[in-house]
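Worksheet: the structure to be examined is printed underneath.
One protein chain omitted, others in place.
The letters A, B and C name the chains in turn, as written, and every chain counts its residues from 1.
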Amino acid sequence: MPTPFHTTRFVEFADTDMAGIMHFSAFFRFMEAAEHSLLRSLGLSVFKEIGGEVITFPRVAASCEYHSPARCEEVLEIDVTVDRVGTKSVTYGFAFSHNGRDVATGKMTSVCCRVPHGGQPASIPIPDEVGTKLRKLAGT
Amino acid sequence: MPTPFHTTRFVEFADTDMAGIMHFSAFFRFMEAAEHSLLRSLGLSVFKEIGGEVITFPRVAASCEYHSPARCEEVLEIDVTVDRVGTKSVTYGFAFSHNGRDVATGKMTSVCCRVPHGGQPASIPIPDEVGTKLRKLAGT
Amino acid sequence: MPTPFHTTRFVEFADTDMAGIMHFSAFFRFMEAAEHSLLRSLGLSVFKEIGGEVITFPRVAASCEYHSPARCEEVLEIDVTVDRVGTKSVTYGFAFSHNGRDVATGKMTSVCCRVPHGGQPASIPIPDEVGTKLRKLAGT
Partner (left out) sequence: MPTPFHTTRFVEFADTDMAGIMHFSAFFRFMEAAEHSLLRSLGLSVFKEIGGEVITFPRVAASCEYHSPARCEEVLEIDVTVDRVGTKSVTYGFAFSHNGRDVATGKMTSVCCRVPHGGQPASIPIPDEVGTKLRKLAGT
């Protein structure tokens, strides 16, 4: 069973919409922030410089299923799992809950990219030191 | 073949992130705006009052696959298809492109809900007048 | 000298723009979140129900002066002062800094409003229990 990484997130007034609940797009910002927390917990960063090159992880796919509304001032529990570590990409799973109530589940696949100064991101194999840490979290 | 609904969207500076491209979560706001344009083109509204009740369409699932970056000041072409009209829900497909280049594809499933004053949304069958119009767009 | 309320805020990737720094509009979300933290520290809430009525504080004015950029993964220090408590409104001051570097200063004036179910906000005198607490923070 994969070891989940756990974090929390406070739902702010600015995250809500006129339906009185958190806007559905905010879950994607929360997933990204949780992914970045996980990366930092491994000693990485959003824009990690390894061997003089900037390594970053733009996403190629993101999805969310909404089970119950998140509301202003709720503290959401977020469990993150590393579902798959490929040669160049990582897939994360996210489970949002509040006081034991299932709120949403999500998935995100990020691709390891090298970004030259002022240039286009180009996908590359995940560096060993990063891949090893991610695979450990994945339990594989 | 389903008739696509077509709209465009200008990528603004505020939609970008420090990677120099449109933030991945902005595609979800753009999908929602396109869905609402489609609903307005059918004479509906985001919060439609039918027979004294407010009808709205919160989403239960949303996903996006990213194929190439969208950049500031680009006008994205957005084709929307009505992929499935169920008793209570609608599934839309979205294709984003720029000058013929494939940018992203997405999917969103919205559930028809009745919202009583100050109360919780409750899912209901899609009203006939709405369902008929959506099914016509779906080509089914 | 007014007693400052202090909070912090982590700058996320989604808060940045293509200039590589935090987008200027994000400071306003951060000010609002800090204001709401201050209100909660007084036992209030964003939507406070007092005597069967919902009391909220929409803003009538907001401003920010930018002195140096805020960057991704920085933890901003935010000092909030209650600059003025009027009969119906409160003016807050905000000072953002990072490691002693001045980042921005802001101001926000919020008006106490009663919101009837499904109706328009109407400004009202700040309830005594709230006004007393705010004036104490203002040092007046």
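Simple rule for what comes next: a contact is a pair of C-beta atoms (placed from the backbone, for glycine too) under 8 Å apart; a residue touches a chain by one contact, two chains touch by 3 or more.
Given the structure is predicted, the values throughout are model-derived calculations rather than measurements.
Participant: Can you say which of A:T16, A:S37 or A:T81 touches the chain missing from this structure?
Facilitator: A:T16
Participant: With the full complex in mind, choose from A:S25, A:T81 or A:T109 the residue touching the hidden chain.
Facilitator: The single option touching the absent chain is A:S25.
Participant: Which residue numbers on chain A touch the omitted chain?
Facilitator: The list for chain A reads 13-14, 16-21, 23, 25, 72, 117-118.
Participant: Could you pull out which residues of chain C are in touch with the chain that's been left out?
Facilitator: Residues in contact with the chain left out: 18-19, 21, 24-25, 28-29, 32, 47, 56, 58-66, 69, 115, 121.
Participant: Under the stated touch rule, tell me which residues of chain B contact the chain that is not displayed.
Facilitator: These residues touch the chain not displayed: 12-14, 29, 32-33, 36, 40, 45-47, 72-73.
Convention: only the chains that are shown with their structure count from here on.
Participant: More than half overlap in residue numbers between the two sides of the chain A-chain C interface, or less? Answer same or different.
Facilitator: same
Participant: Need the most distant chain from chain C, centre defined as the mean of C-alpha atoms.
Facilitator: Farthest by centroid: B.
Participant: Counting contact pairs per chain pair, which pair wins?
Facilitator: A-B
Participant: Can you give the whole-Å distance between the Cα centres of chain B and chain C?
Facilitator: That gives a centre separation of 33 Å.
Participant: I'd like the Å distance between the centres of chain A and chain C, where a centre is the mean of that chain's Cα atoms.
Facilitator: The computed centroid separation for chain A versus chain C comes out at 29 Å.
Participant: Going through chain B residue by residue, note those that touch at least 2 other chains and give them in order.
Facilitator: Answer for chain B, listing residues that touch two or more other chains: 18-19, 21, 25.
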